[in-house]
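Let me begin by handing over the structure; questions about it come next.
The complex appears here without one of its protein chains, the remainder shown in place.
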Amino acid sequence: MTLLHVENLRVTFPTRQGPAEVVRGVSFTLGRERLGIVGESGSGKSQTGRAILGLTPPPGRATADRLEFDGIDLRAATPRQWRGLRGIRMSMVMQDPKFSLNPVMTIGRQLMEAARRTASRAEARDRAMAMLEAVQIRDPARVFGAYPHELSGGMGQRAMIAMMLIAEPDLLIADEPTSALDVTVQIEVLRILDRLVQDRGMGLVFISHDLRLVGSFCDRVLVMYAGRVVEELKAAELAQARHPYTQGLLNCLPRIEGGRRPLPVLTREEGWAL
Amino acid sequence: MALIDVSDLHVRFGEVHAVRGVSFRVAEGESYGIVGESGSGKSTVLRAICGLAPISEGRVTVAGEELGRRRSAGFHRRLQMVFQDPYASLHPRHTIDRVLSEPLAIHGFDDREARILRALDEVGLGRGFRFRYPHQLSGGQRQRVAIARALILEPRVMLLDEPTSALDASIQAEVLNLLDRLRAERGLTYILVSHDLAVVAHMCERLLVMQHGQAVEELTRADLRARAARETYTRDLLAASEGYRPAESIR
């Protein structure tokens, strides 16, 4: 079943030199699966994720021929409709938990507030605790009463994920959710996300710069370059990528097994950006 | 004899015991890696060697000179450092020209013009960049400037603190190649700190794995390639660097 339809999504920012298009006609559909969007900085991958949730920062503007979530036309959604969607049916996890958690509220209160939209007070408390356990926090009672600054990066990120997930969204957009984390913690966070897709049938858009990680974690991968999708392929078939940009990105990574020295560098061709 | 000899190094910041008894030796011309996660104390080791963090206990010698609190002018000419974040390591109001000419002025070099131009050429920037400000450069270009700044005093040792972790993969490859080439051309000695095992495996002949301020184990590049890690922690790191494996269960 298709959860999200995106057709010809464009995001423009006005600059002194005239409007700059950072996302230029991106189209894809998402089912109850893990979709990876990879690209380097400035490829428009993050703006794509934000535009889906209607979070394009002003003065930027997002337009699309079709932007549909579970049959709801997001382009025409009223602020009231958005309130019913964001944080409840569709959520977003960002890179740095420090900017996404309220610093003067305990984790528990923030979680309960997110849960209260759909549950009673007592129920919200139970669900908050359960969710903290679900994201592999070993001492949920302590984290429940803690303020964000009292948590380590990994804990904070997990608390953040718990908050995004407590409303059991149908769609989660994760923008570099693990790149601030240590590799060993990173894998644990990915496991949580994976389980939510498997068990709850959530749709996941996983935005990352790390081709190797996306390749091993997602089902499908969109490769973005200069605001466009240059290649879409199954994650398992990443090694057989046909676009020279995707190949270049894969080849320029150093390998533990040892690869070429010097590392092959990516030579960008102007044609890719057209 | 080892060019750099660190023995039983401890670093304390007040109550925090950041490095707890780390020892290693690096030979002249060698490239040595330190791997660990955040909070492992790997960057603090570098900072203690170059004098930005205190040596609370233990000995650090560079080229036979035991390092105390004050570093001599000669020390700065022998040893330089490249920082992780190229956006934070260049002064926002100084042109590239000023960045490169300042170390020359401090150490009283006279042929500054020629040295600046040579340094720019060597890091592949070209002369057009000389009078630009950092905000006019991309991350990769800034890191090249930082490398040029470190090289302009012609040091023997370069300390590299996650030099590519703030850069895109394709830019990382370019910067790693540059560092590799410079080492070959100038016979430099590197100590490279990174959280990325693949980068260390690519750049370094030997490496030290650190966790919680302590050394876990020392490996050679061949050990790493053969996955011949003795400690569980190193094996976890190796497994994690492969990417995600869904089959495994955590419980």
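The letters A and B name the chains in turn, as written, and every chain counts its residues from 1.
Going forward, a residue touches a chain if its C-beta (ideal position, glycine included) is under 8 Å from a C-beta of that chain, and two chains touch if they have at least 3 such contacts.
Methods note: contacts and distances are computed from a predicted model.
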item	value
Protein name as given in UniProt for the chain not displayed, "Carrier domain-containing protein", "Phosphate transporter", "Peptide/nickel transport system permease protein" or "Potassium-transporting ATPase KdpC subunit"	"Peptide/nickel transport system permease protein"
Shown chains that the omitted chain touches within the full complex	B
Hidden partner chain, touching residue among B:H10, B:R25 or B:H76	B:H76
Touch criterion as defined above, residue of B:R132, B:R186 or B:H212 at the omitted chain	B:R132
Touching residue (missing chain; options B:S31, B:T44, B:S89 or B:T189)	B:S89
Touching the absent chain when the full complex is considered, from B:E28, B:D97 or B:E242	B:D97
For subunit B, the residues touching the chain missing from this view	50-52, 71, 73, 75-77, 80-81, 83-85, 88-95, 97-98, 102-103, 106-107, 128-129, 131-133, 136, 146, 149, 153
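Following the convention adopted for this analysis, only the chains that are shown with their structure count from here on.
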item	value
Chain centre separation in whole Å, for subunit B relative to subunit A (CA means)	32
Subunit A-touching residues of subunit B, taken from the complex the two chains share	37-38, 139, 168-174, 176-177, 180-181, 195-199, 201-203, 221, 224-225, 236-238, 240-246, 250
Parts of subunit A lying in touch with subunit B, wherever the complex brings them together	40-41, 136, 153, 182-184, 186-188, 190-191, 194, 209-213, 215-217, 248-249, 252-259, 261-266
